[in-house]
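Reading through the structure tokens given below for one structure.
A single protein chain has been removed from this complex, and every other one stays in its place.
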Amino acid sequence: MLELYDGPLHVEEIIAKWYQDVKDKNFGAFIPFIGIVRDEKGISGLSFDIYEPILKNWFDEWQERASQEGAMLLMAHSKGDVPNHTSSYISAVLSPQRKVGLRLINDFVEDFKANAPIWKYDLIDGKRVYAKERSTLLNGAGLLHEI
Amino acid sequence: MLELYDGPLHVEEIIAKWYQDVKDKNFGAFIPFIGIVRDEKGISGLSFDIYEPILKNWFDEWQERASQEGAMLLMAHSKGDVPNHTSSYISAVLSPQRKVGLRLINDFVEDFKANAPIWKYDLIDGKRVYAKERSTLLNGAGLLHEI
Amino acid sequence: MARIEFLGPIGKEPLEVDIKNLKELKEIFSEDKKLQEWLKICAVAINDTMVNSLDVDIKPNDKISLLPPVCGG
Partner (left out) sequence: MARIEFLGPIGKEPLEVDIKNLKELKEIFSEDKKLQEWLKICAVAINDTMVNSLDVDIKPNDKISLLPPVCGG
């Protein structure tokens, strides 16, 4: 399940809802990764753009991959502005056994960072500044650039 | 912080409390591992004995290790009976960056499984049956056994 | 006409172009010096599927998306 919200995530509510939804499904491990915006480099927060169609395709492929190991994925992400010390991102794995779950949460979060079509901006003096240096080129980048 | 509870863990409350306690401390990643009792092999639940002095020492050593990487650990565990589809165990890592956090939650949970002085029993027909086959020998096991 | 969308921070309005393949799009773009900085780092999707080659036919009504470097979470 992929959930997108405007602004910061209500972490306690989302985790409580997910836990209630899944606790009777006989998974042994529930591992959420919760990203919290750090107060650093003078920013007041972060802001996000998301291209939803490709994000959904990316997520569905991961869900299929997880289901082949009997596991399930959940994800929530913010759109727009997210102040410091609030959450913009939660990914969670449910798995029968811990080892699959611990491996999947690592691989899922790392691949999210490398491939999810989301653009991050620092909020500085009320302005959005694209976080270009912290961003990752997608596969095939430069295809339309003249040599 | 190490918390022990009689019976199942109130997952939503514990996670909400931990999140409120830490969200302003400028950690970027909060990764809880939540263990849920699976309905399998005809059990109605699990039951646990804990030897608290050594568990506390073990946890304090891990906390020290985590703090050297700027991270922090939280753990909650049940004593006594825990029914199927409720939680007996939560470990969580807080870290500035995701990579340290993802590594620590894996290593912390695996070492917990190998070394935390906790004994697990299946609850079968209202009786506690020591889960010997699923248990792990501690370092130095057999020291007092006659050769 | 295919529709070109410039995603995220590029901040450019969508374009409608009459092209038969991506090579033609590259030629059209070559005249836009300002866009070259973005093209250097952008990946390309056609109808929401990422592509790695210029040898792709473009049909009328195709959607072509330009995706700059990403950083979710």
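So that you can tell them apart, the chains are marked A, B and C in the order they are listed, and the count of residues begins at 1 in each.
Just so we're on the same page, contacts are C-beta pairs under 8 Å (C-beta built on N, C-alpha and C of every residue); 3 or more make two chains touch, one makes a residue touch a chain.
Because the structure is predicted, anything quoted here is derived from the model rather than measured.
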Visible chains in contact with the missing one: B
Interface residues of subunit B (partner: the chain not displayed): 35, 48-51, 53-54, 57, 77, 88-89, 109, 112-121, 130-132, 134-146
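Note that in this section only the chains that are shown with their structure count from here on.
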Inter-centroid spacing, subunit B versus subunit A (mean Cα positions, whole Å): 26
Distance between chain centroids, defined by C-alpha means - subunit B, subunit C (Å): 50
Per-residue overlap in subunit A, given as positions that touch at least 2 other chains: 35, 109, 113
Sites on subunit C at which at least two other chains make contact: 73
